[in-house]
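One protein chain omitted, others in place.
So, chain A:
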Amino acid sequence: MIHARGLVQTFHTGRGKQKTEVRAVDGVDLDVEEGEVVAFLGPNGAGKTTTLRMLVTLLKPTAGTATVAGYDVVKESAQVRRSIGYVSQTGGAFSGAFAGDEVVDHGMLYGMSRADAVRRGQQLFDELQLEGLWRRMCKNMSGGQKRRLDIVMGLIHDPTLVFLDEPTTGLDPQARANLWGHIADLRRERGATVFLTTHYLDEADALADRIVIIDRGRIVASDTADNLKTQVNGDLVDLEVAPGQVSTAADKLRAIAEHVEVAGSHVSGRVRRAGRAVPALLRDLDAAGVTLESVEVHRPTLDDVFLTLTGRSLRDAEAGTGKPEDDEATAAERDDSLEGAAR
């Protein structure tokens, strides 16, 4: 459904006479097959939205090629637009308009008759739990309702491929969980291929078959969540022991674990296949007379994956603290001026 080769987007940013070229997207290859749900994960400013905007024909690639739903995004942009649904970060419904009106007009711009757009729109309102909000002004809808309305607009013409840009940013936990259900339904109920960007690890984990990780304009990994997690050196095993037994416990853990660390009464380390190794460890500890207060085993998170792949945690990458200050400035610029300039 999506095949991109060597996609590049450069922006020119400049204060005064100094113009610098920034490669927001720097050679992205991407393949998404029909029926897949793929999450495009990366910190703010990594190039997610810019890549997406090239795929949905809002931005012409500086270099590289992409076909979406079988059509070239540059030469056959009209066919691409007809085939895809796109829900941007901001959505597309005007605050001062009625929800139903916005949906119908949007459908009509896709060439639907008014009657078809009304019928389809009302169906989608029911499916996305927006019953009774047809004549509601958009600014009077809750964040979750507004987001579902945005999705209705993106689905009005029954696209087979749906792009969602940061679908749950800014929603409260309940609204978020609810929206996840609806996103999962896109494939389950209508067989759509879904490509969504997110900087939430749990979102990628919960929704996607496959995760594509982008950092600084380049793809750094593309695999299932489980496979990505196995790249991390094992599960995190955390033992809490009585104060005098910390060093004994650390010795025993070191026998099966890497990166063993001691913090107060806690001893932790990375263990491959912890499910198999931990029972033996517990027997060892028991035999050595160590009394355990608690044992916890954590599967690697996508944050661990990101750390392994890029040397920075996602949170650091977002804050720009992973590297010296100029990196922070670049990240801020990308957010403010560059992505803005692209619009």
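What we mean here is this: a residue touches a chain if its C-beta (ideal position, glycine included) is under 8 Å from a C-beta of that chain, and two chains touch if they have at least 3 such contacts; residues count from 1.
FYI, contacts and distances are computed from a predicted model.
Per the UniProt record, the chain missing from the shown structure is "Transport permease protein", taken from the list "Transport permease protein", "Glutamyl-tRNA(Gln) amidotransferase subunit A", "RNA polymerase subunit sigma-24" or "Lipid II isoglutaminyl synthase (glutamine-hydrolyzing) subunit MurT".
Touch with the chain omitted from the figure is made, among A:A97, A:A184, A:L282 or A:V295, by A:A97. Interface note: of A:I2, A:A24, A:V38 or A:V56, the residue touching the hidden chain in the full complex is A:V56.
If you put the missing chain back, the residues of chain A touching it would be 54, 56-61, 73-74, 77-78, 81-82, 84, 86, 88-97, 101, 105-106, 108-111, 153, 340, 342-343.
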